[in-house]
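Here the complex is missing a single protein chain, while all its other protein chains stay put.
Showing chain A:
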Amino acid sequence: MSTKRTKGVTIVYPIVYGNTASLLPQKKVPDSDHTHKWTVTVKGINGQDLGHFIKKVTFKLHETYSNPQRVVEHPPFEITETGWGEFELSIKLQFIEGSEKPVTLYHNLRLHSYEDDGSISTSSKNKPVQSFQYDELVFTDPPETLYQVLTTQPIPTLPSKPSNSPYSLQAEQDELRKIDEAYRKVQEQMTLYKNRNDKITKELEEVKAELDRIKK
C-alpha cells in the first residue's frame, strides 16, 4: 500500500555537502598512504542535521578503501578517513519514506588547495582545505510522512549575508548578477551576428542573381 501523496505541494530543502581536509603532521616515517585526513559531510546550510527526513546515507568511496560503501544511519551524516588521493565519491540519501527513491550526490574529494588556474598551490599548507557545494532537494508531491516531518521542523533559509558559510542571499544575488551580465553579453553578440548575417544574405542574393544572369 502506498502512502498518500500531498498533491500540488513542493518543498525545497537546501543542503550543503562536501569535504574538509587537513594535512596530517608527518611523523618520523612518512607514510605515503595517509598524508591527509578528510571528512565528508552532508548537512543543512546552517549545520543542521538531516536526520528527521533522511533515514540513511551511503557514502561510496574509492575501491581502494576497505568497505568502500560506508552506510551512516543516524546523524551526523559524515565520514572521516585518511588518504593521499583525490577521487569522486557518491553520496546516496535515502529517506524515511521508503517509497521515495533515493537521490545521489557526487562530490570530488579535495585534499590540496588550488590556485585559481587549477594548479596545486604550494603555499599555506597549514590551513585546512574545504570544498563544499550548495544544493537543494526538491520534494514534489511529498508523501504524508515526509510532508509531516518537513512541515513541522523549520527549514533553514539562506542568511542574507555570508557568515561562517559562504552561502547566502547576497552570494545568490552575486551569482544572478553574473549570470545576467553574461546573458546580456551573449545577446549583444547575437545581435552583432544577426546583423552580419543579414548583410551577408543580402550580398549573397546579389551575387547569385548576377551569376544567374551570366549563365543565361
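The rule is simple: a contact is a pair of C-beta atoms (placed from the backbone, for glycine too) under 8 Å apart; a residue touches a chain by one contact, two chains touch by 3 or more; residues count from 1.
In this text, contacts and distances are computed from a predicted model.
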| item | value |
| --- | --- |
| Chain not present in the shown complex, as UniProt names it (candidates "Tax1-binding protein 3", "Aldehyde dehydrogenase", "SWR1-complex protein 4" or "Trafficking protein particle complex subunit 2-like protein") | "SWR1-complex protein 4" |
| Touch criterion as defined above, residue of A:His74, A:Lys127 or A:Lys185 at the omitted chain | A:Lys185 |
| Residues of chain A in contact with the chain not shown | 5, 8-14, 95, 100-101, 103-105, 133-142, 150-151, 155, 157-158, 160, 167, 169, 171-173, 175-187, 189-190, 193-194, 196-197, 200-201, 203-204, 207-208, 210-211, 214-215 |
